[in-house]
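Okay, so here's the structure we're looking at.
Missing here: one protein chain of the complex. Every other protein chain is in place.
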Amino acid sequence: MTVYHHAVEVHSPLHKPMFHDVTAAAEEAVARSGIRMGTITVYSAHTTCSVIIQEESHDRLYDGTEHLLQDMLDCLEAVVPTCRHEGQYLHPGPLHIRHAEDDLGEKAIWSLNTDAHIRSGLVGRSETIPIIDGHIELGEFGRVYFVDFDGVRARDRTVHFQLLGE
Amino acid sequence: MTVYHHAVEVHSPLHKPMFHDVTAAAEEAVARSGIRMGTITVYSAHTTCSVIIQEESHDRLYDGTEHLLQDMLDCLEAVVPTCRHEGQYLHPGPLHIRHAEDDLGEKAIWSLNTDAHIRSGLVGRSETIPIIDGHIELGEFGRVYFVDFDGVRARDRTVHFQLLGE
Partner (left out) sequence: MTVYHHAVEVHSPLHKPMFHDVTAAAEEAVARSGIRMGTITVYSAHTTCSVIIQEESHDRLYDGTEHLLQDMLDCLEAVVPTCRHEGQYLHPGPLHIRHAEDDLGEKAIWSLNTDAHIRSGLVGRSETIPIIDGHIELGEFGRVYFVDFDGVRARDRTVHFQLLGE
């Protein structure tokens, strides 16, 4: 049995939710692992990010966002509106802000990412995908996207790949 | 260690989202694999489908849909309305339609499944379930459903089961 861990960094500069296509990195992890049959878990340890599988939609907005992914954001906007100021949601409360400012040296405004936390919880933190004959089973059109829902500030993010198999 | 892959085909003729109970197929995969302790990942490579676990709700609509599953669809309808014509969502855009028609030989109308793509992304593409003492841990009432959200046309679909354990 092989357990293989791989990680890549992505950068989210847009100040809006961003989708990073990590399909090639996932395929590279499978090739490096030597696993022919097993699973790959694509995972975010960041609590404002998610992993989804979606079709590539070809058309893009001026800012580069694929149409289908922007449609997904627009649907989420109706359920979990973008956080624009404190008091819109319960979070962040006073204890959280004191912790962020005093213990972590963060600006209070960076905590106005409540929408990103909730969206990440709803959409889920990972996808587990079969590896069959040395390839990720994504069908004809599937792409793996790491979603950074936090548009408050530019961030560097880590995407984890954990592979099990033989 | 054993890695075991199993797949079954289901057919979605209804022209509305359909739920396929694949619990028996999952149990058969566990029996065939010989795995006593491990996990089974039930997975859709189709980007308009999902896998969920839900209670069997006994009552059904005239078209066969279980009440609880129709309730789930009704809730999703409020967030991700059924796509009825182009321009309702950004997707499908002109590049996507050109690709579908010219490269894949598809009808443009088949791409009006934007709702299904978004629902599939929100609900998730798989469930990973513990195998304990040779049985899937579904509790008293759990059933595994493969959800085909694409009601645009009748489709044949593949459900993947990837098992790891010993």
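Every chain is named by a letter (A and B) in the order it is written, and numbering of its residues begins at 1.
Keep in mind that, in the parts below, a contact is a pair of C-beta atoms (placed from the backbone, for glycine too) under 8 Å apart; a residue touches a chain by one contact, two chains touch by 3 or more.
Bear in mind that the values here come from a model prediction, so they are computed numbers and not experimental data.
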{"item": "Among B:Cys49, B:Met72, B:Ile97 or B:Ala116, the residue in touch with the chain that has been omitted", "value": "B:Met72"}
{"item": "Touch list for chain A against the chain that is not drawn", "value": "1, 3, 5, 41, 43, 45-48, 79-80, 89-96, 99, 114, 117-118, 120-122, 124-126, 128, 160, 162, 164"}
{"item": "Chain not shown, touching residues in chain B", "value": "1, 37-39, 52-55, 57-59, 61, 67-68, 70-72, 74-76, 78-79, 122-124, 127-130, 132, 137-139, 141-142, 164-166"}
